[in-house]
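To start, the structure itself, in structure tokens.
Only one protein chain is missing; all other protein chains are in place.
So, chain A:
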Amino acid sequence: MPHPFRLYGRFLRTYMKTQLEYRFSFFGDIFVNMMTFVTLYLSFWVLFNTFPTMNGWNYWEVVFLYNLNLLTYATSSLFFWGPMKQLEHLVRSGEFDQFLVRPLDPLKLLVFRQFQHTFIGHIIVAGTVMVLCTIQLEIHWTTGNIAFLLLCVLGGTLIQAGIIITAASSAFWVVRSGTVVDISIYAIRNFINYPISIYGRSIQLLLTFVIPYAFVNYYPAAAFFGKDHAGSSELSHLYSYSSLAVGAALFAAAVWIFRRGVMRYDSAGS
């Protein structure tokens, strides 16, 4: 068995080599993505000029909240966005065949083959914004809160990955799975741009129990800033420390669903 990291390194090197042949487009991609998010943060700023707080969250707190979403989404997307967006096409055309004749798990091979460098831009933005938030909110970093945040980022990344893998795996059951992916990672994820306490109960429940995006940023950030939870019950305080567990469970479930899908794959026989 080849060492997976060594193999991934090999794939990554090959990918970078082909991408850097077009250096301008490589850095251009990253720059354009960075600009998109700078604009988005500016739009928040405009919004907060009208309303100084949003359900008790000030501008920089909402920026921090959004930033957690962006950082975890981008980290997960470096690896999963490209292959998962492609899965519908691969399954429909039968090109997925080639992932099933290699001595490597098909999901791993999909991820290995396509790194998505464009998300480096998102990560640079998220890192910079994190520094700005630290200054503006006068966050005092301690070993405790650094560890907490890192575990939340890890959990959040797993949640983001779990959701996109699950959505994309629908390709094995339905024809237009691309729509399922887009709704999950764009439309529904947009809900967590703001504190979910501003929404009605049903949306809060949806984001907690069905598509658990709330564990990506809302619950951890609420604990981080000592905010009152949406529907603050004893149980919901536990949510703030559950991101990693939710992420691990969701990711495992997603891998399981993907494998179930592979068993149904009919190689363009339909």
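Keep this in mind: contacts are C-beta pairs under 8 Å (C-beta built on N, C-alpha and C of every residue); 3 or more make two chains touch, one makes a residue touch a chain; residues count from 1.
Keep in mind that, in the parts below, contacts and distances are computed from a predicted model.
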item	value
The complex's invisible chain, by UniProt name, from "Anti-ECFsigma factor, ChrR", "ATP-binding cassette domain-containing protein", "nitrile hydratase" or "Serine/threonine-protein kinase RsbT"	"ATP-binding cassette domain-containing protein"
Touching the absent chain when the full complex is considered, from A:H89, A:R102 or A:R176	A:R102
Absent chain, residues of chain A that touch it	1-2, 6-7, 10-11, 14, 17-18, 94-95, 97-98, 100-106, 113, 263-270
